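Note that one protein chain is taken out, while the other chains of the complex remain in position.
In order of appearance the chains are A, B and C, and numbering begins at 1 in each one.
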Amino acid sequence: MENSVIVIGGGISGMTAAGMLALQGLSVTLLEKEKETGGHLARWDRLFPDRRKASEVLDFAREGMKRVNLVTGVTVTDISRQGREFTVVINSPIPNPQSPTPDHETVLKARALLLATGFDLFEARKKEEYGYGIYNNVITSADLEDRFKLKKGILTSEGKIPARIGIVHCVGSRDEKVGNLYCSKVCCVTGVKQAIELKEMLPAAEVFNFYMDLRMFDRHFEELYYEAQQKWNVNFIRGRLSECAENPDGSIIVKTEDTLTGKPFKITVDLLVLLTGFVPAGSTGDIAGMLGLVTGTDGFINSADSHIMNNSTDIPGVFVAGAVKGPISIGEAIADARAAAIQLAIYLNSPTPADD
Amino acid sequence: MIDFGYTITKDRQLDYDRGDMRYYRLVQSLEPSVDVCMECGSCTATCSAGQFTEFNIRKAHTLIRRGNTESIKAELRKCMFCGKCQLVCPRGVNLRNLILAMNRAIELLG
Amino acid sequence: MKLEGKRLIWNEYQKEIADDNYFYVRSCVRQNFFPAAEKTFLRYMKEFGKNVFENPSHTTCSGIGYHSDIVPIETAMTMVARQFALMTESGYENFVTSCITSFGLYTEILDTWHHFPEIEEKIRVHLRNATGREFVKPKNLAHASDVTFKLRKEISKAGKYRLVNQNTGEPIRVVEHIGCHYSRMFPSKGVGGAEYPYVLVGMIEEWGGEVIDYPERRHCCGFGFRQYLIKANRGYSISASKKKFESMKPYKPELILTNCPGCPMFLDRWQYTISEMEGITYGEKGQGIPVLTYEELAGLILGYDPWDLGLQVHQVPVEPLLDKIGIPYDPERKFLDKDENSIGKPKSPSFLKFY
Partner (left out) sequence: MIKFNLFVLPFSLGLIYVVYSIVIHYYRWIKSLPAVDKVKLANGLRTPSKVLASLKEIFLEGLIHRKLWKRNPLLGYMHMSFALGWFLLIVMGNLESRIYHGAYINAPYYPIFLKFFIHDRLVLFFEIFTVPAFFRFIMDFLLLFVLSGLGLALIKRKQSQWFGLKRTTNHSFFDRVALSCLWMIFPLRLLAESYTAGYFGGGGGFLTQNLGNLLIKISPGPAESIAYIFWWSYSLALGLFFIMMPYSRYMHIPSELLLIIFRHCGIQPKKWGSSFSDLELHSCSRCGVCIDACQLNFAAGISDIQAIYLIRGQRDQYVPENIAMTCMLCGRCQEACPVGIKVDLLRLIKRREIGSGQVSDFSYLTQSYPGFAEVVYFAGCMSHLTPSIHIAMEGIFREAGVDYLFVDRGGSTCCGRPLMLAGKDKQSNELIEFNKTLIRQTRARLLVTSCPICYKVFREEYNLPIRIQHHSQYILELVREGKIALQSQHRKVVYHDPCDLGRGGNVYDAPRELLRKISDLMPVEKECADALCCGGSLGLMNTTLQKKDEVTRNALQFLLAGNPDILVTACPLCKKTFVKHSKTEVRDIAELVHDAIPGRQIRKIMDPQKAEAAIP
């Protein structure tokens, strides 16, 4: 009890932070709503920019969690704070219950909380004009990553090898029409990575990336873009997808402006991949509500300070890590989770403030 | 045919499906560095010819890339070949040869 | 195409449509374009026992002037306020428009007043000063196609014919074209939303036809107000229609169904103009693709005489469609008026097969 921490969210941020905290001798419980840990990372086949296997990163994070008390398949239903102690209620009994309650609820106590509830992928159906869920050959980047993982090849819904593939950037990002003004940051590089992977698998296919800006913000990203152009001959069309339509043969007509020539641009593709962006996880809002935490207009949690206190919140003892604060890459999430773990440990080791 | 006093306008749309990609493929084989253009426009900004007339080498090459060569055939004749574009290109595109290759493609393919 | 995906969206855009007691306002232009369409609407509404009221004092909503940048918005609002006053005075609260542009303008104005009540107040003052009238905003605003959509099952049940090729048993392939001002500005105000409007799709499905989803489905018919109204701009108008025809051509449509005053006019007449300008015809055997309004189609389904529906004023001949569905018609009566006098026979076009 004295030094117990509850980490909410078993994605890469939560796993990393939990592991780091446990290494420092703290008693850590990690709560995950799914049956397995890993979050979105578990859906990835290979990571940008070096295309290393996502499973390696996941295995590393799981390895670090040996001393973490892992509770999966549970949802947090209530959180309350009494001084420096938190009471967390979850909705299902845990295997070795401390205080079982009759209505399948379990009450946990902790000195500090770490929120790592991450993000949800933007629901591509909301962009009705793109036809996701309506046109058979419109898929999302996550669907594509699933197919990469299955290693069964890339085929259209008609079972043909696609000759032309479109990749649409900024789906659900930078788009007031779906209420998301922000940039999801990692889609650009994901799009370029997936374009290269598609070319590796289907060298004869033409791949088109429809982008507004290419935000190659991190090291080796720009080089990946260069490689996509030079080695793989991926085409980049600067213009946001306006609308799609389906041809009788199932192929997709894509309409954008080619802003580089200032003309409307039309192309038929056999497969269209939508790079869906980040939206705050549904559970983030719930938990923020329970704690009275402040979220931004975008729905992500605001940290206490965007530069120097970006793992703390306005509530003492409540910390945040990873995509719960906004779009972030895997590498950044791991670094952020480690920083959060240190911040949290320092907090637990500091003497109790008199007024708290 | 009846003259109604107006005409059916041609679509401004770049229809890639109907684009003639032979030109670009030939250009690509003659000057492979064209692939790495990132459309920054520094070539057009420094262009000697561009100071005296509307000549946009970035756009012209992009139109060929989109399979729309017709509109730029006359444009490409404006290049003075001085090579400034090539010196400023951040991606190292061999622009002089690119222009040569585009003209060559037009010469060979009509 | 995943229909269930579309259904998900259609479910999201359900619209409330009043059951009965409609205050019906006509369109300015439809009575000239396809004169029997509104008459047919009133006819089947009556047959289904619905109460539809028309007020002879009704005027234009001024939408056509507003969209041509001739009538300022405040004037348009005051005009619309007057129509509402007529409704209020007639004791109705369910407003039904025949015109899509009117529907769009009414929707736009009601939305504006909702967000800016001070404007509504100002307009009330204008109306009072100009006419001394007062109005209550309609409780329900619908387009006549919404009402017909609501009745589609009854029409189907009472109908004599179905949208099925009686020779092959195959459903008739129908292109649906929604007027731009129906739901594009306010997706939630149209049945099925803006991207996949369901209002006509629902009728076609219910009456046995097959809906064609073609790439330029969203494209404007080309009317575009100033594009047609100014002769020098008509090239844009006809080009837009041509783009649609070219796009739907591979799907071999047998019928175009519309719910707007302008669309059937231009999709019908431009087929003739394109054929005369470029020698191109669409549809089977150079006969063009017949274009109908939903009222005309409902009338056909219900077994009304085609010539009573005014189908003889269509540029693209409808006879091939009637033959397919198996609707009998008397070719001799095509160009006779209601008193059996000849109304004159048009000259046969050079390319489009007319008779």
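One rule holds in what follows: contacts are C-beta pairs under 8 Å (C-beta built on N, C-alpha and C of every residue); 3 or more make two chains touch, one makes a residue touch a chain.
Because the structure is a prediction, the values reported are computed rather than measured.
The chain not shown here is in contact, across the full complex, with B.
Of the residues in chain B, those that touch the hidden partner chain are 30-31, 33, 46, 48-49, 51-53, 74, 77-84, 87-88, 92, 94, 96-97, 100, 103-104, 106-107.
One rule holds in what follows: only the chains that are shown with their structure count from here on.
Chain contacts in this assembly form a complete graph, since each chain touches every other chain.
Taking A-B and A-C together, the pair of chains sharing more C-beta contacts is A-B.
Averaging C-alpha coordinates per chain places the centre of chain B 46 Å away from that of chain C.
Spacing of chain A relative to chain B, judged by their CA centroids, is 40 angstrom.
Distance between chain A and chain C, defined via averaged C-alpha coordinates, is recorded as 46 Å.
Of all residues in chain C, those touching chain B in their complex are 231-236, 238-239, 242-243, 273-274, 276-279, 350. Taken in their complex, chain B has these residues touching chain A: 12-17, 35-39, 58-59, 62-63, 65-66, 68, 91. Per the touch definition, chain A reaches chain C in the complex via residues 125, 128-129, 131-136, 243, 245-248, 253.
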